[in-house]
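The complex appears here without one of its protein chains, the remainder shown in place.
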Amino acid sequence: MTSTADTHAAASGPSLDWDLIRRKTKSYFAHGLVLLLVAIMLLPLFYMVMMSFKTSTEIANDPLGLPASLYWGNYMEALSSMGYARSVLNSMGITVSVILVVVLAGAMAAYPLARLQNRVSRIIVMIMALGLATPNFVTITPIYVIFRDLGLLDSCLGIVLAFAALKLPLAVFFYTGFIAAIPVELEEAARLDNCNNWQVFWHVIRPLLAPVTATLSLFVMIMVWNDFIYPLLLLTDKDKLTVMIAVYKFVGNTGIDPTKLFPAAVLGSLPLLVMFAVFQRKIMAGATAGAVK
Amino acid sequence: MRARNSLYIFTIPALAVLTLFFIHPIILTADMSFTSFKGIGAAEPVGWKNYDRIVSRDRYLDAIWITLWYTVIVVTALTITGMFFAAVLHRLPAIRNFSRAALYTPAMMSFVVVGYIWQFLYSPLNGGINVALRDLGLGAWEQNWLGNPDLALYSVAFTQIWMFTGFTCAIFLAGFAGIPEEIGEAGKLEGATSWQRFRYLELPLLGPSITVSVILTTIGTLKTFELPFILTNGGPDGATRMLSIEIINNLFGQYKFGFASALSIVMLIIVLAVSFIQNKVLRDRENVT
Partner (left out) sequence: MIRTFFTTSALAFVLAGTAQAQTVLDVVAWKGNEAEPAGLPELIEKFEAANPDIDVELTYVARKDVDKVIPPRLQSGNPPDVTMVDSSLVELWGGAGFLKDLSTESDWYGNMIPAVQNVMTTDGKIMVFPLEVIGMGNFVNMDLLAQAGIDKAPVTIDELTAACQALSAEGIAPMIFAGTFPAMLFVGANGIDPANNTSAKFGMGEMSFVEDANFNASLDGVRDLVAAECFDPELQAGLDPWATAPQEFKSGNVAILPQGAWNIGGFSSVDGLNYQFAPMPSSFTEYGLALDLVGPGWAIPTEAANAEAARKWVDFFAEEENLNVFLEAEGAYSPFMGGKATMPDLATPYTEAREKGSLILWPFSTLEFPKPLQSEWEDSITGFLLDIDQPNETTLQRWDDTIEDNL
């Protein structure tokens, strides 16, 4: 579309070239301005990274200045005692499994709720809303008891289930809104081709959910990655510990020491950021492809 | 029609999980709210005493007001900032993905980490913000960010807004992605300015994402306790004492599980009521526009 405008402008003589230059400048300016705003938003994180490379004397004397040199000592200490690599793998495995469960169960439940507007739907939506509105600490003891009875304590399956359960209402809520916006005509065509409910869901609805799924996966990923109360409660085996437990143990919480807090914070979040970068590109590709069709 | 009702089979996995993990605990909590349970051991029934205490004390009514006001500030600001970035980034595809990811990074940190970073930034003596203001020659603007009772709530809110702007921005961008491109192009051909296209063409179509974003941020903010807990723990002298802080302190500081359960039920009712009203209002608006 811009290309047609450009050729049009070029063909109409030199006076419009100025217009082009003006628009180009304006565009560079807009890009620059937005990037600047984004950079300002990131300042506190920059502060965190900077602090993580300072010795405690530097933090003390010059809290804002750049570190004189990159002091890796804080990281060395953190890495040597956190059991880092193992816990990162555990967290990733748990996170990905939870996303799969939440996305599938959530989208499935949302489909009828978005399509059927009656008393049953309203009741189910109410139940979902109840789940969404429940403060987390209310569910701690019952979950522990249920898991003990089911023999799910200290198992990866258990922790995945617990997290999935906690995020499911969010997923249902999310998908219901978006499925409702999908034109019913799309499914009706498929139904005329004798597709059953499942086939309609799988082949018509599911592919359209890509952009929402991307956003939802992000939310789930973050919550699962950062929560430490449930792993603390449900896992005791050291080989199954998650990254945030490692961070938590390393930092402690009486008397926060910046030389421990900041490097551990960076290490704890880094894999998530990397995973996010990878995921974002992949899912976004799917999303745009879906939009074109 | 019967074929369509059979769609409900799809909700079974989710419903089973919800009953086990939410309905059951909520019933237990409701049950406990009529006792003087201490979190462990036997529970003595006390009737409506816990609820009576909540409605008869200014302390708890204040906490409810602070919670609601905090939520209004945070949700309004998040909707505006998220919408601003989403609308701008929608027009700048070259930097869209990068900026979206960058804006999202604060929301990817754990609350504990964010809380402590800002604790160090807000510190009144040599905190990052005050030192920066001093270095920029704006020393007069230095504030006791978390220590001034008139300011503390807004400082905490600011941190929450900073953290979740990327979250609402992501929701709105997903909404923008769902708008057929032809609509924008038609607007352009008719010479509509960027603002006009946003106001008259895009905004009306963003209804569903606004609903999702507002309701999610509202629920999240009403329930939030991590940031106020770490930044001020309800202080100074109760200025940021939200319902959730009150629950946590009763639950784990003083072992008044029965009373904390009653507070949780009150909170649950507030969250449900607010989201119900919002849902109704926002959905109605979606249908009108």
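A and B are the chain letters, set down in written order, and residue numbers restart from 1 in every chain.
Everything that follows uses one rule, which is that a contact is a pair of C-beta atoms (placed from the backbone, for glycine too) under 8 Å apart; a residue touches a chain by one contact, two chains touch by 3 or more.
Nothing here was measured: the structure is a model prediction, and the numbers come from that model.
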Listed residues A:Leu20, A:Met76, A:Met126 or A:Ile229, member touching the removed chain: A:Ile229
Looking beyond the chains shown, say which of B:Phe120, B:Phe167, B:Phe198 or B:Phe225 touches the absent one. B:Phe120
Chain B residues that touch the omitted chain in the full complex: 38-42, 116, 119-120, 122-127, 144-149, 233-238, 249, 251-255
For chain A, enumerate the residues touching the unshown chain of the complex. 56-57, 59-61, 81-82, 137, 140-141, 144-145, 148, 153, 229, 232-233, 236, 238, 248-258, 260
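What we mean here is this: only the chains that are shown with their structure count from here on.
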Cα-centroid distance, chain A relative to chain B, in whole angstrom: 16
Residue positions on chain B within touch of chain A in the complex are 3-11, 13-15, 17-26, 28-29, 85, 88-89, 91-92, 94-95, 97, 99-113, 116-121, 126-128, 131-132, 135, 162, 165-167, 170-171, 174, 177-178, 185, 188, 208-209, 211-212, 215-216, 219, 223, 244, 247-248, 251, 261, 264, 267-268, 271-272, 275-276
Taking the complex as given, what residues does chain A use to touch chain B? 1, 30-31, 34-35, 37-38, 41-42, 44-45, 47-48, 51, 63-64, 105-106, 108-109, 111-113, 115-116, 120, 124, 127-139, 141-143, 146, 161-162, 164-166, 168-170, 172-174, 177-178, 180-181, 197, 201, 211-212, 214-215, 218-219, 222, 225-226, 228, 244, 247-248, 256, 258, 261, 265, 268-269, 272-273, 276-277, 280-281, 284, 287-288, 291
